[in-house]
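My questions will all concern the structure given below.
Missing here: one protein chain of the complex. Every other protein chain is in place.
Here is chain A:
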Amino acid sequence: MADIESSFEFSSSLTSSSLPPPRTRIFKIIVIGDSGVGKTCLTYRFCADKFPDKTEATIGVDFREKVVEIDGEQIKVQLWDTAGQERFRKSMVQHYYRNVHAVVFVYDVTNAASFRSLPAWIEECRQHALGQEVPRILVGNKCDLRHAAQVSTDVAQQFADAHSMPLFETSAKNPYGNEDGSRNNSDHVEAIFMTVAHKLKSQKPLMLSQPPSRPGDIVTLRQEEEDRGLWGCSCWRS
């Protein structure tokens, strides 16, 4: 587990060098999808900037965090990496849907069944009473295995449009989109999560929080009625 844990990056240079600003906003993003689609790998890629050499089945919920800077503001992006197996969903993961700011649906482009499960995942979100204003994105993972793809971009795009979500196809293994895995291009997985973070930031006074001096001190201000539906639909393709 050691290298997975090192992905917990919140105390990186950004925060350790100086006192944290009075208010660090926290963006809480839940990542869901079938077992094996690569949720752990994607979140690890974003937080630790690499592909984990060994992942294990996620049992329950894992948590990863990264501090990013957007327009000069430091923001904590919290990723909740959930278990894919159906039996864990209902009673177990429930607790972690609370106060979620965004949802990332993941399927595996080489596994049609994981794509067919998406309506069930969307339904689960609905049952957890996530409001329409909560941004959702769709990520097709494992694009490095193009030759084995079972889900075409067109079909996925139609689905995404029907559900008013932007679609991103990417690879946790090779997010640079180069055949040889070289790093000439920018990291696509990072860009996806940053897009979500930007979107959340643009929703303005989303959630003001700081390490509370007293528990229960968190000020939550939510702007419910901002733009709904499609947003930032410039989809990358790797």
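In the analysis below, a residue touches a chain if its C-beta (ideal position, glycine included) is under 8 Å from a C-beta of that chain, and two chains touch if they have at least 3 such contacts; residues count from 1.
Everything that follows uses one rule, which is that contacts and distances are computed from a predicted model.
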item: "RBR-type E3 ubiquitin transferase", "TBC1 domain family member 20", "DNA-directed RNA polymerases I and III subunit RPAC1" or "tRNA (guanine(10)-N(2))-methyltransferase" - which is the UniProt name of the missing chain; value: "TBC1 domain family member 20"
item: Contact partner of the left-out chain, one of A:F51, A:Y96 or A:F168; value: A:Y96
item: Which residue of A:V61, A:A112, A:A149 or A:M194 touches the chain not shown here; value: A:V61
item: Residue numbers in chain A that touch the chain omitted from display; value: 1-2, 5, 8, 26, 28, 35-36, 54-63, 65, 78, 83, 85, 87-88, 90-93, 95-96, 211-212, 215-216
